[in-house]
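A protein chain is absent from this complex, but the other protein chains hold their places.
A, B and C label the chains in the order they appear, each numbered from 1.
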Amino acid sequence: MSFLDVKDLKIHFPTDDGLVKSVDGLSFGVERGKTLGIVGESGSGKSVTSQSILGLHKGGRARLSGEIWLDGEELIEASTEHVRSLRGKKMAMIFQDPLSSMHPYYTVGQQIIEAYRIHNDVSKQVARKHAIDMLGRVGIPEPAKRVDSYPHEFSGGMRQRAMIAMALSCDPELLIADEPTTALDVTVQAQILDLMRDLQREFNSALIIITHDLGVVAELSDDILVMYGGKCVEYGTAEDVFYRPEHPYTWGLLGSMPRLDREPTERLLPIKGSPPSLINVPPGCAFHPRCPYAERTGDRATTEVPALAETEGGHLVRCHMSREERRGLWENEIKPVLETQ
Amino acid sequence: MLTYIIRRLIGAFAMLVVISMVTFGIFYVVPQWAGATPEAMASRYVGRAATPETVHLVAERLGFYDPVVVQYGNFVKGIFAGAQYDYGAGVEHCPAPCFGYSFITGQPVWPDLLDRLPVTFSLAIGAAIIWVIAGVSVGVLSALRRGSFFDRLTMGTALAGVSLPIFFTGMISLVVFSYGLGWTPPGGAWTDFSANPAEWAYNLLLPWITLAFLFAATYARLTRAGMLETMGEDYIRTARAKGLRERQVVVKHGLRATLTPILTLFGIDFGLLIGGAILTETTYTLPGLGQYAILAIRTQDMPQVMGVVLVAAMFVVVASLIVDLLYAVVDPRVRLS
Amino acid sequence: MTAPLDVSGSAAEAHPESVLAGAGKAIQGRSLTRIAWMRLRRDKVALAGGGVVVLLILVAIFSTPIIAAFGHPPLEFHQDQIDPATLLPKGSFGGMSAEYLLGVEPVNGRDIFSRIVAGAWISLLIGFLATVVSVIIGTVLGVIAGYFGGWVDQVIGRLMDVFLAFPLLVFAIALAGVIPDQGFGLEGNGLRIAMLIFIIGFFSWPSIGRIVRGQTLSLREREFVDAAKSLGARHGYIIFREVLPNLMAPILVYATLLIPTNILFEASLSFLGVGINPPTPTWGGMLSEAVRFYTLPHFVIFPGLAIFITVLAFNLFGDGLRDAFDPRAH
Partner (left out) sequence: MRRKHALAGAATAALALVLSACGGGGGSAQQPAASASGGGAQAAFNAAITGVYNPSTKKGGTLKAAHSSDWDSLDPGDTYYGYSFNFGRFYWRTLTMYKPGPGPEGNTVVPDLAESLGEPSEDGKTWTYKLKSGLKFEDGTPITAKDVAYAVARSFDKETFPHGPSYLNELLDWPEDFKGVYKTPDVDYSSAVEATDDSTLVFHLKKPFASMDYVVQMPMTAPVPKDKDTGAKYREKVVSSGPYKFETNEIGKRFTLVRNDQWDPATDPNRPALPDRIEVQLNVNADDLDNQIIAGDIQLDIPGTGMQPAALGKVLPDPALKARTDNPTIPRLWYISVIPDTAPLDNVNCRKAVQFAADRVANQTAYGGEVAGGEIATNVMPPPIVGQEKFDLYPSADNKGDVAKAKEALAACGQPNGFSTTMAFRSDRPREKALAEAMEQALARVGIKLTLKGFPASSYFSDYAGNVDYVKSNGIGLAAHGWGSDWPDGYGFLQAIVDSRTIRDAGNYNLSVKNPEVDKLIDQASAELDEAARAKLWVEVDKKVMEDASILPVVWAKSLLMRGQGLTNIAYNEGQSMYDYVMLGVE
């Protein structure tokens, strides 16, 4: 069993308009010191997944089923209070928009101190020293001074560093970063990603990076999970997913990775249409309305939900097409296009 | 900061000037448009025995023959420099701020206003304490238990509360609690706080509750909406992700953000109320500024009207200035410049 | 709204940006309007409020046949129902009977049921039309302030502040007290109603002006406005074709919520004795007469309930409408 082991996680929201299946049967695992990248468009269920691990869905109307094992403890059935005591201490999270994710009325220091003192019975002075220390470690200059600044007085990158400092303040064993760089400039993105990599090594924690951008996880991740419509469509090592991707959706994501030599809006392999409504998930393969190869499998695309099947050595793909067909398409049609650039 | 305050004070002053001009216009100029002569205006302020000579003399004394600009100028001069009041047997200096002397009673207006202020202030402060505590706590609890029976009950009550005219609730409460059950004193009861605090509170209990009910309903609705919005904010999620207990999440992170905009409203509402809670004071016949305003308008006692309007406007202006300054203290993102 | 005094509560709802922020987002696509409609149709409480509003409008329109069927003419005296010494209704419960459903007024014995039915149109008419006035003034000034910004915005913003600082009820009473008999081609109550509509509408505009200004400010930054600008469109074109259509939803929502406030405002003025001339019945006027006869519960309660139900119905409907346009409320 991995350090974090998620098994058949389902997160459903009943709404006036019908049942929203945000996450529908998701399984994955992460080891200490390893990094998992979860990739998908907005609405694919990736953020909901991460929040449910921390138990942040509680209080809402979400219905959870499945199992979440963290260091041998099952969290879904665990008491709210117990999960709370783990939050921040054993598992922590970095959010997408550091401006809105930090309380505007408290100084950065106050917020880090608070995070630290929840789990450590220390005086304010000690906590403050720790906060300054953490700020220094995430690369904020003059931490002793900036500790008394408010979030709005920081630049975007600094704020995200502060968020990271806050998340790491209790030395968590599992760190989840939800779109940690989306709100940042490209140059700052790289800095933050470097920082996270360094810190992960230093703390030896398990890291989950959630993003819609394969580029972000390319360098950082050991494993990558591609989500679509609340389901995993491809799961494998970073190498598998980058060099031997087998799902047409992954191909599309690869094709839309930003590169310095391309206009950001220009897409090589455009994914036509928009993500599926989670209320009315298309029957059969959820991706079929957008899949250029859907007709190849005839009626099965619209009537039968494809299984997540192992293609080789832990590389899982959810597609009706046969392994050979997918590999053929990748080798002959997709890879050459991606490489021409 | 200082420049900001100075700028705001100048703005506030300009606003009061505009308000005084408009008020002056309504009471001094509009009647003239409607065809009132100086004599006709003066004859409101004489006894029934008045001869044309008397009316003429009074019109002269009240300055109705002067051009409107001069009349307004004299009024403004009185406020800043004080005025001379000829009471027949001599001349009295009415020190600044002199809002003039009542056309009806001959009493200086300013002491009258100061005299009535405690009544309205007492009414406002008591009601405000009740409505803030009740409104905010109900709003927070409703937001936290959204969809519960409590939520639906209180929000239903709150909606009813904002839909009830205060003169109606006031009358009903008087009929039931004062004249019916005899639990509370009848309308018009007022004791000065310094004279007897217990009686002061007892006399004001019903007006407080009635007025507070109306505002509490509004505040509960606003607090609930604000709390729901705040509790959906990213930083609340962050607070939870830190492992903070829910109570602290709500109190330290949620309430703090929710209450800040409520504070603004409170400042304005309170400022408006001190300026005269006309309907409440009319319903309970409390001798406050609101009742004073109504009496002044009914008797067309222009100096009184001008005085009460300006004082009321001043409270709003000052309240909004204080609120803005407080806001800067409470919300570090706000910079005064 | 409250701006003035304690007419209807707090200045609070004069800051509805937060309330409507959602609606602002919802206005981008026609489909969201449709979604709002679908939501509204599912909101039973709001529909009930809307139903009562429709019913009240029907009562106001068909007051004559309703009164003919269930009551006596609203101005008709029935002093045979009155004790000549105490001036109170002879019958018990304020003279309530099959003949006089809600009893009779003291002194003159007029049928309270008929007077309440006949009073509906004044409340509704003034509530509606005063809102129209507020919406027109508020929209024009709000759009100008938000669209042009700069000193124009400053001036209009100050103007709104001035209005909020006015003891409005005092002004309304003072103005209503000096309304002449004839003018603008109207006379008597026609002129009075017109003036009341104008006064109430004129004093309520800043609340709606603020929202419109805020919405315009954010719309101005939107792509389609930029696009239109870059295509060389005139200000007028942009305002009328790009900005205003997108303001319709928040204006509609807020106008609906302003109507009950204005109804309360009118009732307050009538209560204070500066409303419509007698003998035309109004609910606020009935309440102000009831003050003298506070010992007669029926005389106090029925007009009060009429105001309450009307205002509540509008509030329920307005709340539902706002929720329907505001995805976050769900």
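Everything that follows uses one rule, which is that a residue touches a chain if its C-beta (ideal position, glycine included) is under 8 Å from a C-beta of that chain, and two chains touch if they have at least 3 such contacts.
It should be emphasised that the depicted structure is a prediction, and the values quoted were computed from it without experimental measurement.
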Can you pull out the displayed chains that the omitted chain is in contact with? B, C
Taking the full complex into account, find the residue in B:Arg7, B:Arg298 or B:Arg333 that is in contact with the omitted chain. B:Arg298
Looking beyond the chains shown, say which of B:Glu39, B:Asp66 or B:Glu233 touches the absent one. B:Glu39
Considering the entire assembly, which residues of chain C contact the chain that has been omitted? 75-77, 79, 82-88, 106-108, 177, 181-182, 188-189, 273-274, 277-279, 289, 291-296
Touching the absent chain: which residues on chain B qualify? 31, 35-37, 39-55, 57-58, 60-61, 86-90, 92, 104-107, 112, 115, 179, 186-189, 285, 287, 298-300
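Heads up, the rule we're going with is that only the chains that are shown with their structure count from here on.
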In terms of Cα-based centroids, which chain occupies the most central position? C
For which pair of chains is the number of C-beta contacts greatest? B-C
With centres defined by CA atoms only, which chain is the most remote from chain B? A
Could you grab the centroid distance between chain B and chain C? Build each centroid from C-alpha atoms only and quote it in angstrom. 22
Whole-Å gap separating chain A and chain C, where each centre is the average of the chain's CA atoms: 51
Centre-of-Cα separation between chain B and chain A, whole angstrom: 54
Spell out, as numbers or ranges, the residues of chain C touching 2 or more other chains. none
Residues of chain A that touch chain B when the two form their complex: 51, 54, 56, 59, 84-89, 92-93, 95-97, 100-105, 107, 111, 114-115, 118-119, 150, 152, 163, 166-167
Can you list the residues on chain B that touch chain A in the complex? 233-235, 237-246, 253, 256-257, 260, 330-333
Would you pull the chain C residues touching chain B in the complex into a rising list? 2-13, 15, 18-19, 158, 161-162, 164-167, 169-171, 173-175, 177-178, 180, 260, 264, 267-268, 271-272, 284, 287, 290-291, 294-295, 297, 300-301, 304, 307-308, 311-312, 315-316, 319, 328-329
